[in-house]
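This report concerns only the one structure given below.
Every protein chain except one is present and positioned as in the full complex.
Entry: chain A
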């Protein structure tokens, strides 16, 4: 009796797996008809999110973010540079997104993955569109001492984002990671040495300080994003890589904490997005923004307590 039950259970499990492999779209639609997904989530719920600040000790700011299995590691390095002629009183912010072969079976070593420059461009556009960072704050011009009258320097923020595990919604995880790292960022103290160059303060003699001490960057309204899949009459929030490959219409909406729409990104796809679907997606994204804001605030508070 026990043996017979065991073999039946095993055969039914194999049948489910075979059905999933052979007819993935129908397998998912069977779940959608009951308003659930194969991993047990309701349609409008995102996966569990965790944010860890300060993962890289040698960086000026860093963050490790996981949404479900998708993992992003961001590190920020700051340097002093000469600002450009068009904007002499502003620093600059450069973002690079990397997909090493460890993150996905379709990424090969050598040439960068084709999603990499697209996500990189989207991130740069989103952070510059939201005006989260005042680039004038990065400038070192205008010191009080007379000997700094000819000083022409500004900070440059270089942000590298590494995808360690690509399981869908890459842009969402990358954006949270970038924002968390910028909130963790400490602007270092710099000084002018005897040669007249700007260097980081290292305690040596003969250095004249340019700015007083380490300080945090001021962030204005913070952008957060949510990716949804449109499939027939269903809207699925925060898709996994399997869901993304099976259902091909993705919409990514970025809102900031003041309610402004930073980006609405829908690159083609078989399903058409009508006004009601857009409004539903904006509503889901609004909820997600509040959720992520509380996570980030909690993590920053924990960091301050530790310090």
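Criterion: a contact is a pair of C-beta atoms (placed from the backbone, for glycine too) under 8 Å apart; a residue touches a chain by one contact, two chains touch by 3 or more; residues count from 1.
In this text, contacts and distances are computed from a predicted model.
Q: Looking at UniProt, which of "NADH-ubiquinone oxidoreductase chain 5", "Exosome complex exonuclease RRP46 homolog", "GINS complex subunit 2" or "Cytoplasmic tRNA 2-thiolation protein 2" names the chain that isn't shown?
A: Of the names offered in "NADH-ubiquinone oxidoreductase chain 5", "Exosome complex exonuclease RRP46 homolog", "GINS complex subunit 2" or "Cytoplasmic tRNA 2-thiolation protein 2", the one UniProt assigns to the missing chain is "Exosome complex exonuclease RRP46 homolog".
Q: Per the definition of touch given earlier, which of A:11, A:58 or A:275 contacts the omitted chain?
A: In the full complex, the listed residue that touches the missing chain is A:275.
Q: Which residue from A:10, A:102 or A:261 sits in contact with the chain not drawn here?
A: Missing-chain contact among the listed residues: A:261.
Q: Would you write out the residues of chain A that touch the absent chain, in ascending order?
A: So the residues of chain A touching the unseen chain are 106, 114, 117-118, 120-122, 124-125, 129-131, 249, 251, 256, 259-270, 272-276, 278, 282.
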